[in-house]
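Complex shown without one protein chain; remaining protein chains in place.
Just so it is clear, A, B and C label the chains in written order, and each chain counts residues from 1 on its own.
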Amino acid sequence: MDKKSLYVEDKLGEECGVFGIFNNDDNDSGHMAYYGLYALQHRGQESCGIAVIDDTVVKTYKDMGLVNEVFDDDILDGLKGNIAIGHVRYSTTGGSNRINSQPIISKYAKGILAIAHNGNISNASKLRMEMEHRGLIFQTSSDPEIIAYLIAAERVKTTSLENAVNRMMDVAKGAYSLVIMSAKKLVGCRDPLGMRPLVLGKVGNSYVLASETCALDGIGGEFIRDVEPGEIVVIDKDGVRSIKDHCGKVPSKFCIFEYVYFARPDSIVEGLSVHEARRRAGRILAKEHPVEADMVIGVPDSGLDAALGYAEESGIPYGIGLIKNRYIGRTFIAPTQGAREDAVKIKLNAMRATVEGKRIVMIDDSIVRGTTCGRIVKILKDAGAKEVHMRVCSPPFLWPCYYGTDVPSKEHLIACRLNADEICKQINADSLGYLSLEGLHKIGEGAHTTFCDACFTGNYPTVTPEKEMENVDEKEIRKSLKFEIQY
Amino acid sequence: MDKKSLYVEDKLGEECGVFGIFNNDDNDSGHMAYYGLYALQHRGQESCGIAVIDDTVVKTYKDMGLVNEVFDDDILDGLKGNIAIGHVRYSTTGGSNRINSQPIISKYAKGILAIAHNGNISNASKLRMEMEHRGLIFQTSSDPEIIAYLIAAERVKTTSLENAVNRMMDVAKGAYSLVIMSAKKLVGCRDPLGMRPLVLGKVGNSYVLASETCALDGIGGEFIRDVEPGEIVVIDKDGVRSIKDHCGKVPSKFCIFEYVYFARPDSIVEGLSVHEARRRAGRILAKEHPVEADMVIGVPDSGLDAALGYAEESGIPYGIGLIKNRYIGRTFIAPTQGAREDAVKIKLNAMRATVEGKRIVMIDDSIVRGTTCGRIVKILKDAGAKEVHMRVCSPPFLWPCYYGTDVPSKEHLIACRLNADEICKQINADSLGYLSLEGLHKIGEGAHTTFCDACFTGNYPTVTPEKEMENVDEKEIRKSLKFEIQY
Amino acid sequence: MDKKSLYVEDKLGEECGVFGIFNNDDNDSGHMAYYGLYALQHRGQESCGIAVIDDTVVKTYKDMGLVNEVFDDDILDGLKGNIAIGHVRYSTTGGSNRINSQPIISKYAKGILAIAHNGNISNASKLRMEMEHRGLIFQTSSDPEIIAYLIAAERVKTTSLENAVNRMMDVAKGAYSLVIMSAKKLVGCRDPLGMRPLVLGKVGNSYVLASETCALDGIGGEFIRDVEPGEIVVIDKDGVRSIKDHCGKVPSKFCIFEYVYFARPDSIVEGLSVHEARRRAGRILAKEHPVEADMVIGVPDSGLDAALGYAEESGIPYGIGLIKNRYIGRTFIAPTQGAREDAVKIKLNAMRATVEGKRIVMIDDSIVRGTTCGRIVKILKDAGAKEVHMRVCSPPFLWPCYYGTDVPSKEHLIACRLNADEICKQINADSLGYLSLEGLHKIGEGAHTTFCDACFTGNYPTVTPEKEMENVDEKEIRKSLKFEIQY
Partner (left out) sequence: MDKKSLYVEDKLGEECGVFGIFNNDDNDSGHMAYYGLYALQHRGQESCGIAVIDDTVVKTYKDMGLVNEVFDDDILDGLKGNIAIGHVRYSTTGGSNRINSQPIISKYAKGILAIAHNGNISNASKLRMEMEHRGLIFQTSSDPEIIAYLIAAERVKTTSLENAVNRMMDVAKGAYSLVIMSAKKLVGCRDPLGMRPLVLGKVGNSYVLASETCALDGIGGEFIRDVEPGEIVVIDKDGVRSIKDHCGKVPSKFCIFEYVYFARPDSIVEGLSVHEARRRAGRILAKEHPVEADMVIGVPDSGLDAALGYAEESGIPYGIGLIKNRYIGRTFIAPTQGAREDAVKIKLNAMRATVEGKRIVMIDDSIVRGTTCGRIVKILKDAGAKEVHMRVCSPPFLWPCYYGTDVPSKEHLIACRLNADEICKQINADSLGYLSLEGLHKIGEGAHTTFCDACFTGNYPTVTPEKEMENVDEKEIRKSLKFEIQY
C-alpha cells in the first residue's frame, strides 16, 4: 500500500469516462461499448462496467480493473442488446470499491434505469441527508444513486424519462455528464455549466454518446457535435431529439484542466484540439518564461505536446529526453530501501545521448504535490544535463475541486506552502516558470465555452458543499457512519 | 452450463444460513463469523459474505463462492470489529449474481443497517410495487432490500432500531429469520410463524445468533435457546433483551423439511436432534413399508441416518452400499457422450462387496424431479444387487414453496405426473415407499413447534404471492423489466 | 503455513494415482483421463496432470491443485488424442512444486516418452549420483526423471520400448507402478514386489490402466485383472500383450496399508474388496480388544467400514457419532487463538443425540503422530459420551517407509515415544486397542499376494536407501545443493 503510493505520479486523479450507444445496426452493443471504453481508459483506471438492454432484460458486468482485465470475449458475448452504456472510473467521491463501480442499475416504478456519470454533484451531501430523512436508503456512497432517486421520484409524477431528467437538473448542482438508459431510450445530458465534456456521434446508423471524440474514433464513428451545456439528448427508435430548457441560462464553465491534462491529445473538445491547446500552452510558456537553452524536452506523455510548442516558439531544438517504461502496471512494487529508492529509474529514465552536456528546458503539465519533479530534475542532471529549466503548463494549484477531480487538500498542495522560487530551489531546478492565469485562458481560445479555473483561483461557479451544509445540524452529520465496503 | 445441470443432484436447493456475533471478548469478529459460516455452508454454496462494525466504520466482504474460496486470512484480518454478521446463500429469489449476495449494507437517516436474511417474504412483489410507486428504487432483486426500506421508513418515525424492526414485522409476510446490525446493536428476529430456524448462543462473554446449533459448536460456543417465532432479540453492550409483540399470536409453522434434508444432522432444532428425527423417519418407513431384504443402505449423505433407523426397526443389517466421491467440486464437468454418460459412476459408486447378490433397501431423503434415483438403482443392480427397494423419507412433492426453498414448478415435479407405482417402474426399483404425511409429522414429535407441510399438501400458512397480486393491475406487472445483473 | 498445519489430519500422506487409456473408440482421451483421475483423487491432492498423444504430437497439461481445479472443458478439449496418461500426486520425495508434477514428458532418441509413476525408487539417490557422474542433468527431484533416463539409455540399445522398460526393471529397486506412453504404445508395469496396485480394464473397445478399480467404475469400464508383480503390459493397435521376465522371482510384497487407508473402499485390490478388508479389521479388533459399550462409531471417512465390522462382531449397535464438514477445502484457515483453538469443532463435530450418556467404541484407521485423536476423544466427551474406547485398525507405526508413503521420521511417530497405555492416557481415552500384527495380516486373507508391513516391523523387502549409500563418498553427498523450486 504505502510502497505503491511512493510511486504514484504527481498528477490529478483523472475522473471518469462515459459511453452510450443506441445500436440500429446489430445487437453487439457490448463489444462496441468495450472499444469505446478502451479509448476512454485514460479517464479512469480503477473500475469499469457495461450495461446493455436486450429487449426487456438488462444485463450488467462491472468490476475493479482496467477494461482489458475486466472483460473478455465470453463476457462481451453475454452483453448483447440494442442499447448499451459503459463507464470507466477513477474514484473521486465514494470509496475505491466494487459497489461504487458504474453503471448503476435501478429498478423503479417505470422499469429500469441505468446510469453512468462523470462529474460531481456539489450539493450531494445535502440532497442525501434530505432523502434519508424521507426514509430512503443508500447502498453506495456515490452520486449516481442520488441521481437515480431524483429521477425516479420525478418519473412517477411526469410522462417521460427525459422530463424526469429535466426536473432532476433543477435540483442537482455541480458537474455532471450523464448517460442514462431505460428499456427504450438512451439519454445523455450535461450540467448547465457544461463542466465535463460529452459528445454526440454516429457509427453506421447508430448513435453514440461519449466523453471524448477519441471514443468515436476508437469505434470507427464520426463526430456530430458536442452536447450543449444544460442540454438533454434523447435517442430512441425515432432518432435524436433535444430538450434545452437548461441551456444558455448561465455562462458555461468548462474545466480548463481537461485541455491541460485530462483529455486525450487526439480528442477535439468544445471545438478545439487538445493537442493544439497543449502546444499553444508551450508557445505561451516560451513567451512568458524564455530561457537560453540547448534542448526542449517533455515529460512523457502529457508534457510532449507542449514541449513541441515551446520548441517551435523559442527556436530551441525539440528532443526526446526522457523514456517512460511502458510496462509499469498497477501492481508495480516500488523500492523502499533507503538510498536505493532514490536511484531507481525504472519508471522514467533519462536519454543520456539527448541531455548530456546540454541546457535543458523540461515541460510538464502541472505540479500538484511536488513529489516527483525534483526526482526528474535529478535524473536529468545525473545523466549529464548542465541546467534544467522547468516549465509548467498550468498555474499553481491552490484550491480544492468540487466537480469531479481529486485536487488534494491544501496541506498537500506544494503551491500552498511554497512560492515558485522556493519550489524551484527545492526541486533543484535552474529556473521554474508556471503558465500565467492569463496564459491559461489563452490556451482555450477558439473553444466555444468559457472556463472554470477554480482550482487555481478559488472562483467556484456554484455554491460549495461547505456552504451548502452550513445550516445543517451538526448532529446529523456526525450520525453518518463511514462506509468501507469491499465487495 | 447444460453439461453441469445434467449432474445436479435431485435435491431441493438449500436456502440460506445467517450468523451474527456481538463480540465482548475481542475484536476478531470476522474470523468468528468465518467459522460460523463454515459450519452453515450446507445451507448455501453460491455466495457468502461478512460485514463487521468497527467503531464507526462498517466493513464488508462478499463474493460468489464457498466460504473457503471467498475468504483468506488477509481479508479476515481486515474484518476486525466488535459486531459481525454473515451469510451463506443459495439463490431462491433474486438471480444468481454477486449483487444479490448478502449481507446487504444500507446507509439511512439513522446511520448504517446491515441485514442477513434466511427465508422468503411472500408478499415481496406487492410491497416492492407499492414502494416503487412512492419513488423508491431497487438495486437488487432480493428481499433484504425491501426489509431495509421497511425498517428505514419506520426508523425515522420511531425511537429505536428494534421498534422499527417490530413495525416491519407487521408488514412483511412469509418466512424470515433475520440478523441485523447497526453501529451499536445486533438484532435477530424470526417471523411469527417461525418457519426458518434461528438460535441464540454464547461463546466466552459474547452472544451469537445462528441458523443452526452446529454453528455454535463450530466456534466452540454453547447453545442458549431457540429464538421464538415472532421474537426480536436485541443484543448490545447491556446484554440481551427481547421484544415479543409478535409472539404466540398464530401457531408456529416450522418447515418440516429442515429435519428431512436442510439442517445438518448434528444440529438440535426446536429442541429435537435432526439426526434423531431422520432415524425416526427410517423407523417409521420400516413400519409403513416393510420388505424382506438382506441389507439396508442409505444414499449418502442425507439418507444415512434414516437407513440406520430402518435397519434398527426392521432388523435387516445396515451396510455401506454407496460411496460418494468427496472431491466433486462446483466446476465438475459432467460427461455428455451418449451411452457413456449413463455408465459413468464418478459421483456415486456402488460397493460391490456390500450389495452383490443381495436384496437391498435403499433410503433417500426425497424425490424431487426423479432424475437421479433411477440411475442409482441401476448402479446398484450393475454391482450385483438382486433387488432394490427404494424408501423415501418424505411424501411426494406436489406444491411449490414460497418460503425460501426452490421446489421446482409442477411440471418438473415427478409426483405431479406419475403415481408411486409409475415412478417405481420408471426408476426400475423392485418397490417404492414414500413416508406418509402422518409419518412425516411424527418425525417432528418432541419439537416445540407445529409444522408447515405445504409442499406436500398445498396448505400454505400465508396468503400466496399469486393471491396477493390478484388485484394488482396487470399492466403494472408487465412493466417490470427483468434484472440479469452479473457483477 | 503454520496455521494450516495445525489442522492437518493425522494421516499418512496418500501417495499417487496413475491412469492410462489406449483409446480405440474415439479421440476424447483427455476427458476419459479426467474422469479416471477424479476417481483416484484420494490418492493425491497436491497436483495432477494429463498427457495425450495426438498422432505425432504430445500435449500435456498439469498444475498444482485438485483435478476439478486444474482442468476445465476448454483444456480437456485441447487434450484430444488416442492415448492418454494421467497422474494425481501427493508429494513423497521431490518437493511440493509444479515442476515435480507428472506426467513428465521427455524427448529422446526414439521420440517421446511420457511417464506417470506411483511408488518410490529405493535406490534413487544412488542411481542419480551415478548418472550425474556420467554428465547427466536433473531438472526435477522426483523419480520419473531417473526412470526416463534408464529407459532412454536402454532404448537406444534395444529394439522396443517394452524391452527398454524390461531392462530398467533390472536396475530400479523399490516400489513402482508405472504408466508409460510413447507415440504408438501404452505400457504399464509393476515392480517385481508388486508393492503398489495397478489394474487392467476395458471400456468399450479401449484398454485402460489404473491404480484402482474405482477408476474403471468411474469411466463406466470393466475390470479385467490386476497387473502382476513384475509384469509389463504393452497395449497398442494390435491389442494387449505381456512381458513377464520379472514375474514370480520373489514373493510379492503388497503394501498392507493400501487396505487399511490408502485405497478407496469400493475398490477391489488383488482380488479383495477394500471395504471387506476394513470391515474384517473391525471384526478382528472386536475379538482382540472387546469392551462393554453402548455404541460403535467410526471416525469418518476411513473408520466407518471397520466400525461396522466391530459392531457386527461385538453385537454393540453401530451409530453415526461424528459428522465431518464436507466443505473444508485446502485453504481452510485454522484458528490459532489460544483456548479457542481447542474448542473449535469445525472439521469434525460430535452427534450429541448418538453419544450422550453412552459408552462409545471409536474406530480409526491408524495413529501416526497422535495429534488429533485426543481432540476427537474430547469432542465426544464434551458431547456427553460417558466412556470412549479407541480401537485402531493397524498396529503402531514404528518405521519409516521407503516405498511411496510419507511415514514421518521416528521422532514424530507417537508410538516410538509412548507405549499404548501411555498413549491412551495422553489422549484421555478409557481404553486403547491396536490391531495386532497377526490381525493385520488376516485382513488381507484372500488377496492373491503377501504383504509388506515394514512400517510396523522394520522388515524391509529391499535394501534401504541408507544401506545403498553407505559406501558412497560423503563428500559427494554434501555437494548436493538443495532444490527448492517454486514454479
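Note that a residue touches a chain if its C-beta (ideal position, glycine included) is under 8 Å from a C-beta of that chain, and two chains touch if they have at least 3 such contacts.
Just so you know, these numbers come straight off a predicted model, no measurement behind them.
Q: Which of the visible chains would the unseen chain be in contact with across the whole complex?
A: Those shown chains that the absent chain touches are A, C.
Q: Using the definition of touch stated at the top, determine which of A:Ala350, A:Ile367 or A:Met390 touches the missing chain.
A: The single option touching the absent chain is A:Ala350.
Q: Just one of C:Leu113, C:Ala277 or C:Ile414 touches the chain that is missing; which is it?
A: C:Leu113
Q: Taking the full complex into account, find the residue in A:Asp63, A:Asp236 or A:Glu276 that is in contact with the omitted chain.
A: Among A:Asp63, A:Asp236 or A:Glu276, only A:Glu276 touches the chain that is not shown.
Q: Out of C:Thr56, C:Thr159 or C:Asn471, which touches the unshown chain?
A: C:Thr56
Q: Out of A:Phe19, A:Phe71 or A:Tyr310, point to the residue that touches the absent chain in the complete complex.
A: Answering carefully, the residue with contact to the hidden chain is A:Phe71.
Q: Can you name the residues of subunit A that touch the chain not displayed here?
A: Given the touch definition above, subunit A has residues 3, 26, 28, 31, 34-35, 38-39, 41-42, 45, 66-69, 71-73, 76, 214, 217-220, 264-266, 268, 273, 275-276, 301, 304-305, 308, 312, 317-320, 323, 325-329, 331-333, 335, 337, 340, 342-346, 349-354 touching the missing chain.
Q: On subunit C, where is the contact patch with the chain that was removed from view?
A: Residues touching the hidden chain, for subunit C, are 53, 56-63, 75, 78, 98, 104-113, 132-139, 141, 145, 148-149, 152-153, 155-156, 183, 479-487.
Please note the rule applied: only the chains that are shown with their structure count from here on.
Q: Going by the touch rule set out above, what shape does the chain contact graph take here: line, ring, star, complete or other?
A: Graph shape here is a line: each chain touches the next, no loop.
Q: Tell me the rotation angle, 0 to 180 degrees, that brings the C-alpha atoms of subunit B onto subunit C, to the nearest 5.
A: Resulting rotation angle: about 180 degrees.
Q: Just give me the whole-number Å value for how far the CA centre of subunit A lies from that of subunit C.
A: 59
Q: Please output the residue numbers of subunit C that touch at least 2 other chains, ranges allowed.
A: None at all.
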